[in-house]
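Heads up, the thing below is written out as structure tokens.
Only one protein chain is missing; all other protein chains are in place.
Right after this comes chain A.
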Amino acid sequence: MTTFLQIITNGLMLGGLFAIVAIGLTLIFGIVKVVNFAHGEFLMVGMFLTWMITTRMGLHPFASVILVVPAMFVLGALTQRLLIQPLMGAEDDHVQIFATVGLSTALMNLALLTYGADIANTPTFGLRAPIELGPVRILTGQLYIFLAAIALVIALQLFLKNSQTGRAIRAVAQHRVAAELMGVNVPRIYILSFGLGAACVGLAAVLIAPLYPTSSNIGTYFVLTAFVVVVLGGLGSIPGAFFGAMVIGIVDSAAGYYIGSGLREAVVFGLFLVILILRPSGLFGKRMTLSHLS
């Protein structure tokens, strides 16, 4: 029984990690309708920033959030303004996909050039220490990630639901032309949304950096699961991505124990394919996606 609880808990913690990486991705997709293939590299940039700030200034890694999140917002906003927006008038939407793939490769190589192929270890400040919650043990840092993922989902939902700007974002996601007719500056909403999505992955980076070694290819490690989570949750749905992440986290954790750790990914992606065949619009279907964002 304790083992089972431990597996579920590990799954939830892993889910929190997947969720916090995926939220920004689904946000950008839901609003700007662009699949950002550079999302993983945004995470990598955020993690390097966290590492630099933490080691140079001797601060607690979480303190770097004040710098990393705004910096990532700017990176996202600039990506939309300088890279995506000029391509939005293009005849073929696929051009944008190639652009983000290009950005991904560029960022990865830029990191390789700047930091070399070495691993950068962010000081842990006790975040890798286990804590006991009843019968189960988890890492302190994991718990923070899980809680932060929940807080981020709630905060974004409140912002999108209740603020004038949040409503305008949803309006653009649902009907761009009609939003324009209400006086919404659509290009500006796109820039803001891309920035917000990047800021979310910036937050993820700050929380993840103390737990995982940072390297130029760390983004690829996380981003594939993030894509699975986003598709599973119904493209563009923030709560969908969260619950999708929990499902993947638990499946991953259970498969690792009961089937064998070498087959975890096979099980996760196999299940993903099965779900896609049975429910092409994701686990949480169209309704949830639409009522929340797009």
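Convention: a residue touches a chain if its C-beta (ideal position, glycine included) is under 8 Å from a C-beta of that chain, and two chains touch if they have at least 3 such contacts; residues count from 1.
Rule of thumb we're sticking to: contacts and distances are computed from a predicted model.
Participant: Between "Cytochrome c oxidase subunit 2", "Fumarate reductase/succinate dehydrogenase flavoprotein-like FrdA", "PadR family transcriptional regulator" or "ABC transporter ATP-binding protein", choose the name on the UniProt record of the chain that's been left out.
Facilitator: UniProt lists the chain that is not shown as "ABC transporter ATP-binding protein".
Participant: Any idea which of A:His94, A:Arg128 or A:His175 touches the chain not displayed?
Facilitator: Reading the full complex, the residue touching the unseen chain is A:His175.
Participant: Any idea which of A:Ile8, A:Val186 or A:Val267 touches the chain not displayed?
Facilitator: A:Val186
Participant: Hey, which of A:Lys33, A:His60, A:Arg81 or A:Arg167 is the one touching the hidden chain?
Facilitator: Spelled out, the listed residue whose C-beta touches the missing chain is A:Arg167.
Participant: Under the stated touch rule, tell me which residues of chain A contact the chain that is not displayed.
Facilitator: Counting over the whole complex, chain A touches the hidden chain at residues 164, 167-168, 170-171, 174-175, 177-186, 290-291, 294.
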